[in-house]
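The complex appears here without one of its protein chains, the remainder shown in place.
Now for chain A:
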Amino acid sequence: METRSLFIITTNMLDIFQYGFAIRGLEAGIIIGMIAPLIGMFLVLRRYSLIADTLAHVSLAGIAVGFLFQINPIVTAMVSTVLSSVVIERLRSSKKVYGESALAIFLSGSLALAVVLISLAHGFNVGLLNYLFGSIVTVKQMDLYIIGGLGAVVAGVLYLFYKELVYISFDEESAQVSGIPTRMINTLLIILSALTVSLSIPIVGVLLISALMVIPVVTALQFRRSFMKTIVIAELISIFSVVAGIFVSFYLNLSTGGTIVLISLVVFVVSLLLRRR
């Protein structure tokens, strides 16, 4: 009796692999789950967490442009976030505008633009809703290639500049004194963040991206380990959350992005409780 029900559960568990879109979603999810905390690590430690959120809102304007002109929304999102990220960094370093104010301007400004563009494109439709909150149904074969390619680029560049990024995150002034081109590295980091935000949109959605970049990292920080180990822990938490989130949302018919983020939050709360002991 028990073995039989276990058998039914496992065969049901494997149902997900009968759907092409679900496999694509899972593959895309794992790539994003690997990349998001890598970037998130540096954003969190540099107190840049809000940049991810701002860029996500900017990407919404990009997606709206994509819908309006019938271009792949990931591509338009990527272009808009990368361009804005450079302008935001310029504004911040010029000190004409406070860093936070620059973020607020871009966050609300791009949301306003998105709403206007969406109304031009005859209002909301289901496709757009998927981009807002994420859904594995959104991922097309072409998207998977884009996500895989961009993910490889982001990971490769992070690998190349790893030691500079670590140094700047810890002590920007000393890094500058030691001859590290801090401005270039800062710009690079924010462009990589923009790329990561764009490629994460189909799975977790515009409104939930920053959670996937921030929560696994903040959770991993609770363990107080070396930089390398902290990244590994964040990776494990992130990939677990994404995979578990996709499975749970698939079988219970829930929002993918929301489920992933809620699972990562549960892990975070557990880590907090563990640390208190």
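Just so we're on the same page, a residue touches a chain if its C-beta (ideal position, glycine included) is under 8 Å from a C-beta of that chain, and two chains touch if they have at least 3 such contacts; residues count from 1.
Simple rule for what comes next: contacts and distances are computed from a predicted model.
Missing chain, UniProt protein name, picked from "RNA polymerase sigma factor", "ABC transporter related protein", "3-methyl-2-oxobutanoate dehydrogenase subunit VorB" or "Spore coat protein JC": "ABC transporter related protein". Of A:Met34, A:Val166 or A:Ala244, it is A:Val166 that touches the chain left out of the display.
Take chain A: the residues that touch the chain left off the picture are 45, 160-164, 166-167, 169-171, 173-181, 220-221, 224-230.
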